[in-house]
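Submitted below is the structure of interest, expressed as structure tokens.
The complex appears here minus one protein chain, its other protein chains still in place.
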Amino acid sequence: MTVYPNLQPTDPSGQTRKDFQTDQDVRWCPGCGDYSILANVQRTLPKLGIPRENVVFISGIGCSSRFPYYMGTYGMHSIHGRAPAIATGVKTLNPELSVWVITGDGDALSIGGNHLIHALRRNVDLNILLFNNKIYGLTKGQYSPTSEVGKRTKSTPYGSIDHPFNPVSVALGADASFVARVLDVDAKLMPVVLERAAAHGGASFVEILQNCSIFNDGAWADISDRKTKHATQLELQHGLPLLFDKGTKGIGLDNRMHPRVVDVEAEGLDKVLVHDETNPAMAYLLSRLTYPEFPTPMGVFLSIPRPTYDAELEAQMRHAGRKATGDGMADMQALLESGRTWEVR
Amino acid sequence: MTVYPNLQPTDPSGQTRKDFQTDQDVRWCPGCGDYSILANVQRTLPKLGIPRENVVFISGIGCSSRFPYYMGTYGMHSIHGRAPAIATGVKTLNPELSVWVITGDGDALSIGGNHLIHALRRNVDLNILLFNNKIYGLTKGQYSPTSEVGKRTKSTPYGSIDHPFNPVSVALGADASFVARVLDVDAKLMPVVLERAAAHGGASFVEILQNCSIFNDGAWADISDRKTKHATQLELQHGLPLLFDKGTKGIGLDNRMHPRVVDVEAEGLDKVLVHDETNPAMAYLLSRLTYPEFPTPMGVFLSIPRPTYDAELEAQMRHAGRKATGDGMADMQALLESGRTWEVR
Amino acid sequence: MPKTETVLDEVTIRFAGDSGDGMQLTGSQFTHTSALVGNDVSTFPDYPAEIRAPAGSLFGVSGFQLHFSSKAVLTPGDAPDVLVAMNPAALKTNLGDLKVGGILIANTQAFDDKNLERAGYATNPLEDGSLGDYRVYPVDITTMTLGAVAEVGLGQKAALRCKNFFALGLVYWLFNRPLEHTLDWLKEKFHGDVYDANEKALKAGYHYGETAEAFDQSYVVEQAQIEPGLYRNITGNEALALGLLAACQLSGLKGYLGSYPITPASDILHFLSKQKHLGFKTFQAEDEIAAVGAALGAAFAGGLGVTTTSGPGMALKAEAIGLAVMTELPMVIVNVQRGGPSTGLPTKTEQSDLLQMLYGRNGESPVPIVAAQSPGDCFYAAIEAARIAVRHSVPVVLLSDGYVANGAEPWKVPKMADLPRIPVRFATEAEGFEPYSRDDDLGRPWAIPGTPGLEHRLGGLEKQHLTGNVSYNPENHEFMCQLRADKVAKVADHLPPTAPHGDADGTLVIGWGGTFGALRAAVDQARQHGAKAAHVHLRHLNPLPKDLGEVMARYERVLVPELNLGQLSFLLRAKYLRAVEPYTKLQGKPFKVSEVLARILEAKEVAA
Partner (left out) sequence: MPKTETVLDEVTIRFAGDSGDGMQLTGSQFTHTSALVGNDVSTFPDYPAEIRAPAGSLFGVSGFQLHFSSKAVLTPGDAPDVLVAMNPAALKTNLGDLKVGGILIANTQAFDDKNLERAGYATNPLEDGSLGDYRVYPVDITTMTLGAVAEVGLGQKAALRCKNFFALGLVYWLFNRPLEHTLDWLKEKFHGDVYDANEKALKAGYHYGETAEAFDQSYVVEQAQIEPGLYRNITGNEALALGLLAACQLSGLKGYLGSYPITPASDILHFLSKQKHLGFKTFQAEDEIAAVGAALGAAFAGGLGVTTTSGPGMALKAEAIGLAVMTELPMVIVNVQRGGPSTGLPTKTEQSDLLQMLYGRNGESPVPIVAAQSPGDCFYAAIEAARIAVRHSVPVVLLSDGYVANGAEPWKVPKMADLPRIPVRFATEAEGFEPYSRDDDLGRPWAIPGTPGLEHRLGGLEKQHLTGNVSYNPENHEFMCQLRADKVAKVADHLPPTAPHGDADGTLVIGWGGTFGALRAAVDQARQHGAKAAHVHLRHLNPLPKDLGEVMARYERVLVPELNLGQLSFLLRAKYLRAVEPYTKLQGKPFKVSEVLARILEAKEVAA
């Protein structure tokens, strides 16, 4: 006995960006980086070949977490920090669904840090987009766990004294299987990263560097400037050397495994590390690189195949299901009557 | 006006192990690894030169978390997972205290994962001892976030499908400044590690591999055997090459930065990496090594100086205190009368 | 020498020993055999809080009490008629409960100096004359067990483990029970030496009773009048898990448990983890918040989302339950109550979370509450909770407690075919779909991801009536708060009239949850004592039955016994402005029938 409707799915080939929009007014501040992210996501989704009714966006609380209201899919604007847990329930109940988590640096890394790292280690097949604006936007400007030391905010009038998290490092520490980073305004890299995240089987973690025009304007200005980004960013490409500044510089190691900048011409290309997406240690080392000492790496840090929690669960269900007769009521009755029973007459 | 008593502190030089014991019956199972840890801690504390009244042990809930009852210091057996938060309050209110957190793999990494990583990133000067028995002991044998895939427990009769955390990697992902690992029965290394953890300014994270004789007996047997430990463990020593198996083997890198075993005689000592406690990337790489593919590293992975949260807070307090007149009541009155006031007559 | 056989109506036995002495097993074997010979039975296991307490320690004593009778049995018995004490610590911690004149069987060998000291005895109570009030049977169980199993050739340690079967055999003899059922069980579980040794120990105990001079008589407890049918023993946690599974079959919903281990709720997780063949999924989350979050996610996705917990775990779920209230998703939240506050007394029972379940969330956040009243009843309570959840699209709290959860009783196995289905209708029609429209039960459509055309967004902000959009409109907020309250109140439309058990006037005893047996038995006994009394046991704590006020009005006195400081009393007073009389106990232990009986018989003045 099943009560689940068996309906004709939407033909995904006919879907366009418009199918992923809603009639709700988008309520972010003018100039907020979230607009660009929304546009990129809405542009990418039709390319994935998934009927929109099979797509679910779950968010926590924060400016970024309003995101689901603007997506013409199923969605939930849940409670602060708990989106990965709720999304885990959605995905593991129905693994057919494409489940996305939208979260902020406060939502994901402050109150929700634990759920995030557990979703990553379990490798539940979720696509987690963390909008990192290094500030609490919705609550009007307190520092966040990614805010830099010394930052003066409403709650740190004397300057913050907390050493910040590096979201990519956190994900790697939690044994994530897919980790990437991209800038809110990077319309070239973002769709690539989003498509790869969606394609990855397992939890995909994407840190999106996002500008908060009101409370932390220009937080990423030093690396987002188009004119200098060739030198301030390091674009990661699997199998290719870690080069930047138009190929004149690269990333290598010193003899104690500290990263260093290699002058390609002077030292030769072979001193430059070759990016290997399957190497967590390299991904971690790359995550430590930040502007201005190094260029900030962008793109896919890590992508390793690993069984997903939801698929393994389905496999166990199928395996156990072999014991079942197919008649749930009868099997239930058998379970009720199992163990030591006796008949009273 | 201060109400804090100013009492003659205990002379720490006269303290012995007995001073750190209590009259409470120790209620762990026979053969539990916690006994050995307790003995080591009680032996180490008198060496630290801290009057016992200045020592505080805070734990969560779990078998391991009964620890404070057995320590003749101040202590709190708090609630599940929250010890780092409570300890942060203790330490930041009174930075004179030596504050220790006792926690288990479930307590620290399951429910308490978020507080742990935040205490580490903030670098609050706590000494965090995580007793990792890869199981929930107190609740009688469910799998934990460090249990291996496939493990059959009360809650995973078909075998666990969760990829486990590597506690050292988690700590490194969270930007910990001191990370170490030691075996419960290693009476040689444990005091060394404990003393270094205590000496480290900032959050010290020590993973103690602990045997649960009831629900996960022999979880560490493959690396704890005295006869084979020279090959199954890799003892980390700052500035020395990463050698094991009596110096015949070492850890090196391949050309994509993957770790590999170096045959020292065949390839030469210079292919072996030299341990550098100040390099997070190396520490992370080492954290990925596990028996049987590699020997399991033991000792101090990382130790880097970084300002502590509590010291920085005190500095801000002092800085701000320069505005104060020293008469709290007067300053308070001034604050009350600040802003735009007017006199009604 | 032929001994006499005395016929008794009912007997309560307690087996007590060290954690390692196997008392739980002994007790459950005796229970099972008693059930099979046709007695009505009720049991109460009492474990130590520690995993492995040191041998011989007071806090390491493990007990198992059972009550069997030729009449209907409602509780595990107040005070044991027979106490089996395997060591001094067991004697020390349990003697106080033994009836004066009761039988005490003590394992003399264990009363050595070391154990006496551990138990805090200065002198050996078996010898110092301090047990004059009891019929003491000192038996050297250890030595006789070792003797009996010697020929099997087990090591000393393994041989000693058979002690409990010697004791069991002896008590079997004392109550004229057959050995066969336990032997069958042994055969199923063990082979070779271990089987042989236990069999020998069991029989040796039995024969000791038969032959020894010590016992001058044995006892017979006749068959009880029991409803015909197939029976099994069941604990509350098992029955609750089975009820959840059954609810899935009755509704056709996929079952989903998000849980985090905690005493005394963990066994529900353990049990359900094994039922994957019924399509039920379990998820051990990183904490209670993630557990309820995942259950909520599963409910959104169209499953029967369940979360189970206790004590501090319950406190942690409050925020997410609030989200379930706002999103109006059907869920079952199981709270197996234990001693509080804070970590409290984790292994002890209590009923002190009632008001927390009613009010423990920010804002006006109403949820229906259902309580189970006995181990077997957990099955039906779980189905009822699921039914309400689905019917009204609402998270429902199901209250159990440590006593019900760990207690066991013979249980008539229900027929699935006899149980009413739980109707579920997912929304599928895009035309005119509004996620917050209402049906007669004020439920809203369940439109699950995967359904084309019904894409919509839920959330924790206030919803606009019908559309479900975010709304800050003042009147809408008031309307929706009232609607959510009305919806919960609607549950009462489906309740049967309240039928007090007993007299139509006099003292009305109102209870809820695991105190059922004690209250019912006390009321029955009070009536036998000539008092006018009746009993109403509430399955539904929110909403209360519509006619409860009226029913109460018919009685001169309303007595409300609870294992807390008077929470239901508080509720009844507020709701009905009636000066009910609270009778509270907060000792981590259930009521004794005698306590409640005494209280019924002694009319008390009630302060307004």
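Labels A, B and C are assigned to the chains in the order they are written; within every chain, residues are numbered from 1.
Definition applied: a contact is a pair of C-beta atoms (placed from the backbone, for glycine too) under 8 Å apart; a residue touches a chain by one contact, two chains touch by 3 or more.
Just so we're clear, the structure is a prediction, and the values are computed from it rather than from any experiment.
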For the full complex, contacts between the hidden chain and the displayed ones involve A, B, C
Full-complex touch with the removed chain, picking from C:459, C:500, C:513 or C:543, is C:459
Touching the hidden chain, out of C:274, C:477, C:501 or C:532, is C:477
Of A:61, A:124, A:209 or A:257, the residue that touches the missing chain is A:61
Given B:46, B:68, B:106 or B:241, the correct residue touching the omitted chain is B:68
Residues of chain C touching the missing chain are 49, 59, 311-312, 314-316, 318-319, 322-323, 325-326, 337, 339-348, 350, 352-353, 355-356, 358-365, 459-462, 472, 474-475, 477-478, 481-482, 484-485, 564-565, 570-571, 573-579, 585-589, 608
Touch rule applied to chain A and the missing chain gives residues 25, 27-30, 61, 63, 79-81, 110-111, 113, 136-140, 142-143, 145, 154-158, 214
Hidden partner sits against chain B at residues 1-5, 7-10, 22, 24, 51-56, 58, 61, 68-69, 71-79, 82, 84-94, 96-97, 114-115, 118, 313, 316-317, 319-324, 328-329, 331-333, 335-337, 339-345
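What we mean here is this: only the chains that are shown with their structure count from here on.
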Between the Cα centroids of chain A and chain C the separation in whole angstrom comes to 44
Expected list for chain A, residues touching two or more other chains, is 114, 118, 313, 316, 319-320
Within chain C, the set of residues that touch 2 or more other chains is 276, 286-287
